[in-house]
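Input: one structure, supplied below.
A single protein chain has been omitted from the complex, and every remaining protein chain is retained in its original position.
Presenting chain A:
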Amino acid sequence: MTTPPRLVQVRHRVLKQNDLVARGLRSRFREAGVYVVSLVSGPGSGKTAFLERVLTTLRVRDGLRVAALVGDLATDNDARRLARSRAPVRQITTGTVCHLDAAMVSAALDGWRLEELDYLFIENVGNLVCPSTFDLGEDLRLVLFSVTEGEDKPLKYPTIFHTADEAIITKTDLAPAVEFDAEAAHRGVESVRPGMAIFEVSAKTGEGLDRWLDALSARRSGALG
């Protein structure tokens, strides 16, 4: 007669290691007084154009100190593009990995004086699935989707909407051309995440940007006191 295997109860969060690093980052950010915003979206959402406009506006118009980390699979196109904002930009090449994790963020910050920044933006790899699982220590996570991608993004990728704090609909200048149904998009977000804040922004015309920047500034004051 064989003895059956012994079942030993344990309790071990699978992402414990990432969560520990993320917690360390969060307290480092808080101590330095920098407010950290991460951006997730699918490819082609206009996330880089949005971020370029945000960096430029905060730096030039508001005189704030901003910087960005950009996660990219292999090429450095996004980082080069963001550098046009003249904000310090650093690229994180993830190779074949389709998301950033807290350790990559931590390594990329090496040598940066965080206390000299007001805002740090972290652009995740263009992917609506994988980044949802990894905490990066950010204060605010944005999920972006463009009017050209269709209204059903929230219902197709509910998990990412659950880990994000705010939704941003981009490329709204193209809405009439693609007959974007804004109401359906809002309904989708509301279904997945009741009460989630939704902003509509055109990085091209700047429409809607001020409303979001005002909300961002209020969030920052709330977090940093």
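One rule holds in what follows: a contact is a pair of C-beta atoms (placed from the backbone, for glycine too) under 8 Å apart; a residue touches a chain by one contact, two chains touch by 3 or more; residues count from 1.
In this text, contacts and distances are computed from a predicted model.
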Legend entry - Hidden chain of the complex, named as in its UniProt record, picked from "Hydrogenase maturation factor HypA", "CoA-transferase", "Glycine cleavage system H protein" or "ABC transporter permease": "Hydrogenase maturation factor HypA"
Legend entry - Given A:Ala32, A:Val97, A:Leu174 or A:Ile198, the one touching the chain that is not displayed: A:Val97
Inset, instruction - Have a look at A:Leu20, A:Leu64, A:Leu114 or A:Leu155 and name the one touching the chain we're not showing. - result: A:Leu155
Legend entry - Option from A:Ser132, A:Ser146, A:Thr170 or A:Ser202 whose C-beta touches the chain left out: A:Ser132
Inset, instruction - Spell out, residue by residue, where the missing chain touches chain A. - result: 3-18, 96-99, 101, 129-134, 155, 158-159, 162-163, 190-195
